[in-house]
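Apart from one protein chain that is not included, each protein chain of the complex appears where it belongs.
Our next item is subunit A:
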Amino acid sequence: MSRYILKRIFHMIPVMFGVSLIIFTLMFFIPGDPARQILGDKATEASISELRAELGLDKPFVVQYVNYIEGVLTGDFGISYTTKQPVSAELFARFPTTLLFAIISILVACIIGIPLGIISATRQYSFIDNISTTLTLLGMSIPSFWLGLMLMLLFSLHLGWFPATGFYGPKYWVLPSVTIGVTSAAFITRMTRSSMLEVIRQDYIRTARSKGQTEFKIITKHALKNAMIPVVTTIGLIFGASLGGQIITEQVFSIPGLGKLMIDAISQRNYPVVEGGVLLIAFSFTVINLLVDLIYAYIDPRIKSQFVIEKKKKESTALKGM
């Protein structure tokens, strides 16, 4: 198992290189000049070309990329053009906020989505199922910026329960987490329902019934574990996406997260921050994927045995070689 994890970590290297190349190329060819942005409209051509030379922007593309990668490999993500702070410091100041919201919202989404999905599936076409299907449809179709604004209107302006914007304590977490969580909960409910519906028609559920097992135990002991694989995949994807995709929500609630940092950086042509941010998001995504795969192995012994078989095969070929 640990061997498999090492192998997967090794696989992450080419992925990260690919991501860095793509984002660096995009930023290189994007119109707009950072030097001109920094110095403003009234700057002279001479001072602009001087700054370009200072930032290394006058060098050819390949040289710039190699320099950047060299820096990244030594842990240096460059200096932010606007704040003159190291990019890594800026990213790690913002990342925990985004991570916090991603974790809270996914927890809320799971707590609502999984039980609702199970109930919907076990009572298909019942009143509860119809209600939950309608709600999930709503949850999936509501744009998050609109939902955020509406929540603000109701809970901050009219009721005054929660503050509308800012990030100063748990009270400030509620509205943004709900905004992000509603869509995720809807997706998780749908996925749980359809996966559960498939599983409860399987023969082994019938076997469990013919043993005299109660319906509750049949669902919790036999069906749930089998139905969880697609749900775990969905949760992993949503979690990864919410790390990089809270941009709009962060903007609406003025939360100093990664998304807001990146939006600002893109409009200011702050290349090192954009590149560093994308690399960080890509890295978190691959880590989440790895975790999801490990959870698969924990849930399903058939998947786990594939890792072991791989290992055994290698051992047996090694023995033959001797």
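Worth a mention:
The definition used in the following text is that a residue touches a chain if its C-beta (ideal position, glycine included) is under 8 Å from a C-beta of that chain, and two chains touch if they have at least 3 such contacts; residues count from 1.
To be clear about the criterion, contacts and distances are computed from a predicted model.
The chain not displayed here is annotated in its UniProt record as "ABC transporter ATP-binding protein", chosen from "Cbb3-type cytochrome c oxidase subunit I", "Response regulator transcription factor", "Beta-ACP synthase" or "ABC transporter ATP-binding protein". The hidden chain makes contact, of the residues A:Arg3, A:Arg123, A:Lys171 or A:Arg206, with A:Arg206.
The chain not shown here is touched by just one of A:Val19, A:Ile188, A:Met262 or A:Ile299, and that residue is A:Ile299.
Only one of A:Ser49, A:Asn67, A:Ser126 or A:Thr214 touches the absent chain when the whole complex is considered: A:Thr214. Subunit A residues in contact with the hidden partner, per the touch definition given at the top, are 202-204, 206-214, 221-222, 225-226, 299-302, 305.
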